[in-house]
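This is the structure I have questions about; it appears just below.
All protein chains of the complex are present and in place, except for one that has been dropped.
By written order: A, B and C. Residues from 1 in each chain.
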Amino acid sequence: MMYERCVAYLDQRGVTLDDIADCVLFLQQRYHPELTLAQCRNVVEEVLHKREVQYALLTGIGIDVAVENHRFLDPQLEMIVQADAPLYGIDEVLAYGICNLYGSIALTNYGYIDKCKPGIIEKLNRDHAVNCHTFLDDIIGAVAASAAGKIAHNYEK
Amino acid sequence: MMYERCVAYLDQRGVTLDDIADCVLFLQQRYHPELTLAQCRNVVEEVLHKREVQYALLTGIGIDVAVENHRFLDPQLEMIVQADAPLYGIDEVLAYGICNLYGSIALTNYGYIDKCKPGIIEKLNRDHAVNCHTFLDDIIGAVAASAAGKIAHNYEK
Amino acid sequence: MMYERCVAYLDQRGVTLDDIADCVLFLQQRYHPELTLAQCRNVVEEVLHKREVQYALLTGIGIDVAVENHRFLDPQLEMIVQADAPLYGIDEVLAYGICNLYGSIALTNYGYIDKCKPGIIEKLNRDHAVNCHTFLDDIIGAVAASAAGKIAHNYEK
Partner (left out) sequence: MMYERCVAYLDQRGVTLDDIADCVLFLQQRYHPELTLAQCRNVVEEVLHKREVQYALLTGIGIDVAVENHRFLDPQLEMIVQADAPLYGIDEVLAYGICNLYGSIALTNYGYIDKCKPGIIEKLNRDHAVNCHTFLDDIIGAVAASAAGKIAHNYEK
């Protein structure tokens, strides 16, 4: 049930599971050329079934929405979050809370995807003027990086 | 200026710098019996001058207040945060974002203080029925643990 | 197979699975009074089957043994590790690498156990004069804390 609500919130904020699966493919295709989008989506679904991931995702979207509605503590903090100020960093802290659960490979993949901003991550990032996706883009990057870590571990076995 | 706003928000939420300094004393007195409350408060002030700490503190209080005002995404998430559900864990993720900046000693001290709940941390924790301090108590624990780590490092030099 | 070698190395360094299970009981008994040592040992075994945990454990014991044999880089580093110098901290970094995989509850439990030093952890710590257990005691604390985190999550479900 919690899982369904996460997927619904993602959809409401403009993100599909295939968007996230695309990011996983971006990260893992060079190591496993035969990997399909459907396989990536399956692993994304597994990651999104983990309780801590769901809590991080909902909390991050909660902050983004509160900032959009000008109801997050005070105007100065709202401005900092809305602008995704380079030193703000709390969105990355939440993202690391997800990646840590999936080990070192997830963490390095997150750092890489956060710089390269493939697909949906770049799209959310461009959207900054109107909406606030400061937390969402990092959380999606973290979910994709975690799924990539899981795939790397599965191949090894 | 950011520093002053952090201190003002702490005050508004019922926390003084001496409350935090008391927690530092609780952590460090057994190693350094001559340590004074005034010295501890000085180090707490230093920690609160760090930009990332300020952002974590304001974001945490921002979530607590949004939950109190029933304006944080949806009623189910609000209930989970308000109750400080044992598996929620995002408050600890934010706290670790602070402690990590101060190294291993800060991290172990945080784990310890989070279990022992001395002084203000216990007080905030008891207050759960009316107010929401789910994030604040962990952030105060993290600031105190970071200050304790800083003191341990200073003594070594 | 890797699992069997980890258990054999633990045994060789004076640690049984029941010693670790005792630490888990120490951490979780107040929340779940009906918990048995056998249940704790089962979860310890599960944690020790995780590949990253095995690598951290073997690497930590590898450093301890190299220091005992005076074959770890140079005498000054060996002395610092042997003495478990309070600011050394790399043993804790390895321990956090384990706990992070099991979420926030594991991390706070680790900080707590690292201060309280129940059972085998205190025993290894006392042994410092002759042997080097600088990494082993933290790794055992991390395995116990991770098992405690797993138990907490299982009860919730």
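As a working rule, contacts are C-beta pairs under 8 Å (C-beta built on N, C-alpha and C of every residue); 3 or more make two chains touch, one makes a residue touch a chain.
Since we're looking at a predicted model, the values are computed, not measured.
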item: Candidate in contact with the missing chain, chosen from C:F26, C:F72 or C:Y112; value: C:F72
item: Those residues of chain B which, in the complete complex, touch the missing chain; value: 51-52, 97, 100-104, 153
item: Residue numbers in chain C that touch the chain omitted from display; value: 5, 9, 51-52, 55-56, 58-59, 61-63, 65-66, 69, 71-74, 76-77, 80-81, 87-90, 93-94, 96-97
item: Residue numbers in chain A that touch the chain omitted from display; value: 86-87, 89, 92-93, 96, 103-105, 107-112, 114-115, 152-153, 156
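Convention: only the chains that are shown with their structure count from here on.
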item: Touching two or more other chains - residues of chain C; value: 103-104, 153
